[in-house]
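Take a look at chain A:
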Amino acid sequence: MPVRLWRTPLDIEKVKLPKAEIHITKDQCNGCGYCIQYCPKKVLEESEEINARGVHPPRVVDEGKCIVCGFCTAVCPDFAIFVVEKQCEGGCYV
Partner candidate 1 sequence: MTKKGTVLEGVHFMNGDVACAEGAIAAGCRFFAGYPITPATEIAEHLSQRMPEIGGIYIQMEDEIASMAAVIGASYAGLKAMTATSGPGFSLMQENIGLAVMTEAPCVVVDVMRGGPSTGQPTLPGQQDVMQAKWGSHGDYEIIALAPSSVQETFDLTVEAFNLSETYRVPTILLADEVVAHMWEKVVIPPAEKIKIVNRKKPNAPPQEYMPFMPDDDLVPPMACFGEGFSFHATGLTHDEHGYPQTSSSEVQQRLVSRLCDKIRKNAEKIVRVQGVMLDDADVVVVAYGIVARAALSAVRKARERGIKVGLLRPITLWPFPERHVAKIAEKAKAIVVPEMNCGQLVREVERAAKETPVVFLSKLGEDPHTPTEILEAIRRNSQ
Partner candidate 2 sequence: MSTELVHPLSKYLRAAMMPHIWCSGCGNGIILNCFVQAIDELQMDLNKLVVVSGIGCIGRVAGYANTNSFHTTHGRPIAFATGVKLANPELEVVIISGDGDLFAIGGNHFIHAARRNLGVKVICANNFNYGMTGGQQGPTTPLEAFTTTTPYGNIEHPFNLVHLASASGATYVARWTTLHVRRLTQSIKKLLQKEGFSFIEVVSPCPEIYGRQNKMRTGLEMMEWFRRASVVEHFSDPAKAEITREKIVVGEFVDTKKPSYEKLLHEKIAQVGKEAGKWGEQCAS
């Protein structure tokens, strides 16, 4: 019988998933859009504001969705974004 997640798993409270703090150095962003495109959780989007380099830096849509994989940090050609793991009491829960 195929497993369908129609019922909230009973141990969901026990699941520790990292919580993120996303830091964007807006004026260093050059607007390539890689962080937005390749974020596996689609946490980022292009903002309307225009930065010192005349581009639209990314904006965080939902920090809660971020799982701190750090790909945005690694793929950013301008060192304009980085993510640190939030420190919660005994780990953060879903």
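Rule of thumb we're sticking to: a contact is a pair of C-beta atoms (placed from the backbone, for glycine too) under 8 Å apart; a residue touches a chain by one contact, two chains touch by 3 or more; residues count from 1.
Selection rule, in plain terms: all candidates are chains of the complex that A comes from, given by their letters.
Note that this is a predicted model, so its numbers are computed, not measured.
Colleague: Among 1 or 2, all from the same complex, single out the one that touches chain A.
Modeller: 2
Colleague: Please output the residues of chain A touching candidate 2 within their complex, sorted ascending.
Modeller: Counting only chain A, the residues touching candidate 2 are 21-26, 28, 30-34, 37-38, 53, 55, 60, 63, 71, 73-79, 82, 84.
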